[in-house]
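What follows is an incomplete set of chains from the complex, kept in their original frame.
Per-chain numbering from 1; labels A and B assigned in written order.
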């Protein structure tokens, strides 16, 4: 009985011991005078973020200390850091007042030039390799790839536009920018621009701040006031920028969870996810590099798609990457058909033979000129499989990938069948298709077709890629792919009958 | 290699150290003679709940010890506690035999007057302020608000009634009480009354117990045998009544997870939820008061909606409340349109201009007399925003709320469009509407309409309020709002054609 009364105390005990003894481990860094001044006020205004930062590596280590780490253990990829930054913690002033001349959002604040929006360009002072890699990542172009592709933009319009009715006559209006920012651009990123200045009555009197458009936003392809693209804090959550968090799958779930991209759900019910959920509390999520087996015994999203991995002997299993598609040879989500990965992260350059900015024809044939070739596919597949081989034999890995590729083909075929039904509906005038110049995503039968690929085929492929079983069957998988075709056929029959 | 063999042992080591040393932390309280007698038998009959209680604050501390705590650190809100209770742990006998004269479920049990159902009135001996606040909470009226509102009750009937068929002629029967208790009333609360006495053959011989209607139940608006409303154990799970558990989001998920109120799902994929999932293991969920930044670095449900929060200097950021809507200015779920919060927790008093017990017209205009006014809305919004400001600047917070309000309006407009289509269906006799006296929720086209607001508009608003991205797009969000309107239009065309 005693045991229970004291269990809580044990935690306190461990903590108190820590407080006393911790200092000797020497994790601390002097805070610059400028940052001290920031903290003096902001600790009262926004205690949450200040305390969060205090627990960060940025607060606990100077760039010079970071530079002393051995090659694989280094988190700083710059060869050197300017003297003004080198010997201080990476604090408020360091990030929020760097490169003022590039920042249209820079403003005078108590004698300092400050900007609200910290950008990849700012981070690249210490992390240039990661920022460069990220520019090769599709995600860095997520804003333009959606907004500047007329086909995708018409999909957005069909979803976000307010529909008004007079009796049963529906008018669809273009979406307002707040709606876009609250939906698609939440993940894709908004365009953050300075729209003017604004006086705010603060606890320290009236102050003037820039007014930012479509703010707040942390989308992966955010257009920043300094002209750069992306938001590092999409994954490296401010203000702790914690490696543990970037490595845990919940971070990815912000954007990769819905029926259009059910990666997180699939992971959760996969063996990998089960192991993480059951045993992850034992793992070391802070170790750099990350040693397979010793630091963790099953992969998270980061393990397979981003992290630097080594074995116990220190041999590199995979290099760290912020391009992600270094290890991805097929693009299985978001488009009508799965296809080889695009060559350029800017997918607005793609034109298929029909002249549409799509990586395949509506009937599935790839726009090969814009996609990586077989050699590059094999190379990327090999890099990914090397991660798999850390825990699985060759037969297992090959069996898995063969099955996955069969599923990719099967889902493409089931999408083609749905597409043919839709084309028949267009041909018979039951819906207004491409030739009529209409939005191809806005009518009842078109929306059934969209769900065929955007939800059901995607889900089935993710389930196959990551072993998430039911996401390939009853949880938005094959059950729905086959049902949807029957529903589309049933719709056709009813409407052809009406037409008589 | 050694390391792994011994990892488990380290946990044992810490535990064993605790067992030995824990007593000195002095967390213990004498158990009353009456409760000792309860435990003597029940430790064998129901070891789970007895052990659970032993780990509780109720077991570890007497009311008098609780009263010695400083103002912000006190969990007892009574100024004093009757002498008979003051110096003992809050045990079995203390809660299950208090106020016997009020309890119709009080029965003689081995020489004691015992009642099964502990109620807010019983808890109020030590926690009167919380019980009083809770009476102002919509949840405390959740039973009557559903059961005594003829419109909502007809929605329940359309869902829970068994439909039988002869060929394709469907008869809908009224639901039985077990079905209601197993579905809507699971969360809303059942009416627990004594229906008689019953002899049960126990390990200690035959004993007589009251037979309770619709038991078990822990719904938030439960009607108790002493006439009170609510069940504190809905959130403060018996028999540990653990603050940690009430503060963790899983507790709220019991009732706030489905498509009608996807708060938990939205939270999970939000940045706040991600931080909790990734870093919450480091936080202190037991500290009272709860210090932003030091005890936790991202909010859970309780943080924003209930908890007493302070900063490191001890300044109060928000007061503890059990009314919840102290910080809620808009009611975004459960009703056809989002609207200002109702003034009274008893919403059966509301009548709109059409005479229906609804906070808006079917076409969206608010029943203003029954809803809080602009001033009160601004006040509540301000209280909530003060919590946000703990981690976010003014521009961020204002941008967020502006976007949220735009989304509330957009979802109301999309609901209005669906409503107009339904009214047209009623007018054309394609379904039986209000004027025909029919249930407005029980036909195919009506059910599509219900999903427009109860699932899709709600989900979109929650996603906006709590930054859950895809719940506002493909996960029951705008994709479905726009698709549903096209489906309703498609249905109209088909059925108008049939009518010819």
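One rule holds in what follows: a residue touches a chain if its C-beta (ideal position, glycine included) is under 8 Å from a C-beta of that chain, and two chains touch if they have at least 3 such contacts.
Everything numeric in this text was worked out from a predicted model, so none of it was measured.
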Fill in the total copies of the single sequence across the complete complex, 2 being in place.
3
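Here is the rule we use: only the chains that are shown with their structure count from here on.
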Could you work out how far the Cα centre of subunit A sits from that of subunit B, in whole Å?
32
Where on subunit B is subunit A touching in the complex?
3-4, 7, 14-15, 17-19, 21-23, 25, 27-28, 51, 54-55, 59-60, 268-271, 273-275, 277-279, 281, 286, 292-294, 297-298, 311-313, 315, 389-396, 399-400, 402-404, 406-407, 410, 413-414, 417, 420-421, 424, 463-464, 467, 469-475, 477-479, 482-483, 485-487, 489-490, 492-494, 497
Touch list for subunit A against partner subunit B, complex:
1-10, 12-14, 43-52, 55, 116, 158-168, 170, 176, 178-179, 181-184, 186-187, 198, 200, 202, 209, 211-212, 214-216, 218, 237, 240, 242, 244-245, 248, 250-251, 253-255, 257-260, 264, 281-282, 294, 442-444, 447, 454-455, 494-495, 498
